[in-house]
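In this view, the complex is presented without one of its protein chains, the others remaining in place.
Order as written gives the chain letters A, B, C, D and E; numbering starts at 1 within each chain.
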């Protein structure tokens, strides 16, 4: 698990740095994370590593815990459930509690309406179930 | 300014509680905030006070600073600039620095694309200018 | 089935009123409707009951038949199929014919494009099939 | 003003039929309505007349009053304010009251969130002001 | 397969012309393409034939190869995967290479963000797999 930024080696190439950050956040290898893209668009996975994970998530002005919670908010509004589930998992891995994630998805109902908030919450439930975190106890 | 939840009187009605939270976050009266709606749909402003500001922003599981930053993320994706500017202002009022807001809008470029991130950043710049916070010094 | 507003007891609490309206519209218990949320975010279901179903659908200025048809239009544009299907079912329950629902989804093709209109129509077909209403006879 | 479908001459060409419907709904000539497009894409205005106004709004299964209210719902979700204002005006012209329009926009807050509902309501207010219909008296 | 516009008989009715274009682009009969709609909204399929396929795709100012690539771009942003897959198939049928399609979806990541670009790429992969085009060799 990646605990903030202290494990990041800033001398690495953009690719290597992004790989380290993404693997640290997701607890999976980039090969697993991007296996759907490997035969068709490996450069798209490379861009994901080199741009957001190397150049944005590593900026120290905001910590990873807050960044991932903001991404959960964004993907709830966007409605892309596979990526939302990956980022709910990431949000847990960098220190958010299930309750904090639930709260932010619930808050989104005021900004993107109940249908998208409910669909996101069902996605959260699936992630929590896989990680054996249900029922929530209010942590 | 509203410093977290300690100033909220939980015995108030939903309307009064939402009014106190929203006015505390925005540093404006609800009459000013909702003057566009008063002749046409006062109940819509009432719902904004009674639902998100009374029942969501007051929940102690996530602090106001983080909630407002997540709302900035969400409104960047949604692309509704007037409300984004109000929440950038609110985000500053509850303790976020301009730099944190800029970082989160920049992060959104990976999730909603550059055009919406740039339009949101121009909105942020207008808020910062009104508050005489430019140029940013990296706080 | 809920025939307009005459069955609503306005002295009930917001929760009870919303529960009665939603159960009347959906012909299902709220426990069934929200079973996906119960372990993870029961308060989100409560907000759905207390805000739109208690405070909007009960307003007598527009009848339930028209409100549900407008919601079908909105969810076709939004593209959230599970909620669209629930509201197509609700629209039938409060007095819309399958043909009226088909007409409004078809009309949406001019506002949100053919792909979303077609996806919504496939959702409508699934609801009509479950209710043994196909083929449509032009009612 | 177009009172439902009885004034439509179904023997006309698609273009003429669409022109009659749109001018009847908007109380303006198509030359005024589409003046922005005339030098650049006259065929786009022709498609608007020939497809939705000739082939959808003329279908008798749903009346114009309900169709326009559903379009107001859709455009609130879509967030395209110029077209929303045209359809709010059209909705009034075919028999909806300002209160019914306000109710449906307010209802949309549950499906597309408060920011889009508020922006739509501000658009409605501008239309009502131009038509000297404010303040609303509950008609 | 439809090679540009030389096979289109412009004396046909709009329906027949649209049918010829769509069947030529998709290598399937319209009965197969629209079988989901036939019991519920045959007029919606008719509109698809008579409006975009008869009146837009047949306009000679832009060739079919470029038009279909632009539609792939649009549907990546819109996020409607079933239609995107149909148009990726169509884009191949009118002369685009898999690599060109991959490039345009990848380009969209800058305009609609990575989640939608990745979901579109997974859709592309499924189409390429069905057509036995993987792994891509850079054609």
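What we mean here is this: a residue touches a chain if its C-beta (ideal position, glycine included) is under 8 Å from a C-beta of that chain, and two chains touch if they have at least 3 such contacts.
Computed from a predicted structure; not experimentally measured.
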{"item": "Contact with the hidden chain (one of B:22, B:75 or B:121)", "value": "B:121"}
{"item": "Option from E:25, E:41 or E:75 whose C-beta touches the chain left out", "value": "E:75"}
{"item": "Sites on chain D contacted by the missing partner chain, in the whole complex", "value": "36-37, 39-41, 43-44, 47-48, 52, 75, 78-80, 82-83"}
{"item": "Interface residues of chain E (partner: the chain not displayed)", "value": "48, 51-52, 56-57, 59, 61-62, 66-67, 69-78, 99-100, 103-104, 106-112"}
{"item": "Interface residues of chain C (partner: the chain not displayed)", "value": "109-115"}
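The definition used in the following text is that only the chains that are shown with their structure count from here on.
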{"item": "Pair joined by more contacting C-beta pairs (B-D or B-C)", "value": "B-D"}
{"item": "Repeat of the A-C interface, chosen from B-D, A-D or B-E (over half of contact pairs identical by residue number)", "value": "B-D"}
{"item": "Chain A and chain E: spacing of chain centres that average the CA atoms, whole Å", "value": "32"}
{"item": "Touching two or more other chains - residue numbers and ranges from chain C", "value": "47-48, 51-52, 75, 78-79, 106, 109"}
